[in-house]
Structure formats: structure tokens, C-alpha cells
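Apart from one protein chain that is not included, each protein chain of the complex appears where it belongs.
Labels run A, B and C following the written order; every chain starts at residue 1.
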Amino acid sequence: MRRDILYFASLRERVGAARETVETEAATVRELVAERAAASPAHAAAFADLKALRCALDQQFADLDAPLGEAREIAFFPPMTGG
Amino acid sequence: MRRDILYFASLRERVGAARETVETEAATVRELVAERAAASPAHAAAFADLKALRCALDQQFADLDAPLGEAREIAFFPPMTGG
Amino acid sequence: MSARVQTAPFVLADELAGLEAGAGALVSFTGIVRDDSGRLEALEIEHYPGMTERALADYGAEAARRFQLTGWRIVHRFGRLPVGAEIMMVAAAARHRHAAFDGAAYLMDWLKSRAPFWKREIDVGGAARWVEAKDSDEAALTRW
Partner (left out) sequence: MSARVQTAPFVLADELAGLEAGAGALVSFTGIVRDDSGRLEALEIEHYPGMTERALADYGAEAARRFQLTGWRIVHRFGRLPVGAEIMMVAAAARHRHAAFDGAAYLMDWLKSRAPFWKREIDVGGAARWVEAKDSDEAALTRW
């Protein structure tokens, strides 16, 4: 399935891109993470620390074990620092 | 000793005066209260509920059993409702 | 770093100007005359001139010490204030948000029960009654 992947903040910098469009058979966030981490050393570095990884599926927060379902837009980012 | 007594809010209304200057031998707030309560029915009504009575000696909060000391200005008022 | 008592309205923005310097967080509280009964026309607020200013300045200084505030301000009005009017404001500035929130809440809790103000409700038609102190306001002081 075709998915848009968004990266923010330090993840965006490490990956070197704000957005990728990929064809993937991954069924969960965790499977997609493993797939992307294997894509390049830059991706591997971006996904090295799963404890500091946050994810949103179609702009709703999701856990690593969440099913990707029909989500079109999957975002990865570090813990938030708003306010 | 000559003392200025100030009344505020409901006490001022009950006594019917915002200020009295009295000559008194009272040594404590409680003695002064007893003395003033005996001055008139209006005073007696004003001082009827000691639990709802607050006092300040020279603009500092004081208990019923506080000595009057050299206090020149003695204020009586109900519990405060600021803010 | 100032406390004032006045009949005139205040302008919140003017009161907060200057409090941001050196701060990371600024909390303000504004109290407004609220008509709960549907028949309130105004509050009349009485205070103890001299003692009020002293008490407010003391509470502000204590809040600044306790919460390491970088700045604070208190303005409290007295006299007749119609429904919807601003009664008073406090503000607390600090490096971090929890200190600023705590500083402002502390000032409010002390103002409610320990500053020599008394409120009287004036109804449409003119009936008047003194507002009674609330046990919950007295109890709020125990948390500090």
C-alpha cells in the first residue's frame, strides 16, 4: 500500500527529508519502523531510539503496535516540547 | 488610655459609626470588646458573634487575647471577602 | 512589584507591561463581577485604607520570596462596581510555569480571606446584603 511518511524536528534532520512516499506491506507502526530503519544509515540513525520515538496515524497519536489500517499519512517525531 | 476604634462593613453598619475615640483601661482585645459591647444595644449586636469578629491593632491582624499595648488604632470587622 | 487599591478601572495590558522581562512564564488572574442570581446590579466594595495597601504589599513580597517570582502585581478596586466590571487582578512572573501559576494562585487565596476588603451585593431594585466569607476560601489557605 502507498503511504506518506512525515518526519519532524530531529527525525527530519537525521533522515534528511520532511516527507517520503513509500509502497509498503507493513501492517503495524513497528513493522514500518523496521522497514524504514533498513532503508539507509540515515534512517537507521533516525529510528535508533524507539523510546524517544513518537508516531501519529492520520494526525492521531498511535503506539508502536498500532495497526496502520487505512492511514494515509504516518508521522514520526521525537517527544514534543511545546508551550 | 485614649484609643481610636474603627469599624468596617457589617460592624460599621451595626454600630452606626465608622470610628469612635474612647478612653479605656482594657488591656486586651477581649476586654475592649466586652467594654464596647456594653456601650449600647447597637454595640452589643455588633459584637454578638465573636467567631465572626476580626481585629487589627495598628493595621496588623490580632487575636482576641492579644494585648492592646500601645496600639493607637484598633479596627473591628467581619471575615474578609476580597478578590 | 507593586500593589494598588483604586476606584478607577485598570487596563490589564498596562499592568502586565514590564513583568515579562527576565521571565519565562507570566500568569494573570482577573476577577469579574458575576451575576449568579439573575438580579444582581452591582457590588459595593469597602476596604481599610492604609492596612489594605500594607497587606497586599506583604503578600506580594511573600509570594515573590516563596516562588522566586521575577515580578508580580496586584490591583484591587473598591466602591461600586456593576455586573461585568473587573474587580481586581493579580499577576505573577517567574522563570518556570509552575512557579508563576502557584504565585498567582497564592496571591488570590490570600486576597480572598486576608486582605481587608468586604463585598456587598446590590440587587436590581436596591436590596443589599453583605457577602459572607466562605469556609472554602479559608480552607484554601491551608495548602500553602
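Everything that follows uses one rule, which is that contacts are C-beta pairs under 8 Å (C-beta built on N, C-alpha and C of every residue); 3 or more make two chains touch, one makes a residue touch a chain.
From a predicted model like this one, the values you see are computed outputs, not experimental measurements.
For the chain that is not shown, the touched chains among those present are A, C, taking the whole complex.
Looking at chain A, the residues touching the absent chain are 6, 8-10, 12, 56, 59, 61, 75, 77-83. Even with one chain removed from view, chain C keeps its contact list with that chain: residues 11-13, 16, 20-34, 36, 84, 86, 95, 97-98, 100-101, 104-105, 108, 140.
The rule is simple: only the chains that are shown with their structure count from here on.
Chain centres here are Cα means. That of chain A falls 72 Å from that of chain B.
Note on chain placement: the centre of chain B and the centre of chain C lie 26 Å apart, centres being C-alpha means.
With centres set at the average Cα position, the gap from chain A to chain C is 49 Å. The set of chain C residues that touch two or more partner chains is empty.
Contact with two or more other chains is made by no residue of chain A.
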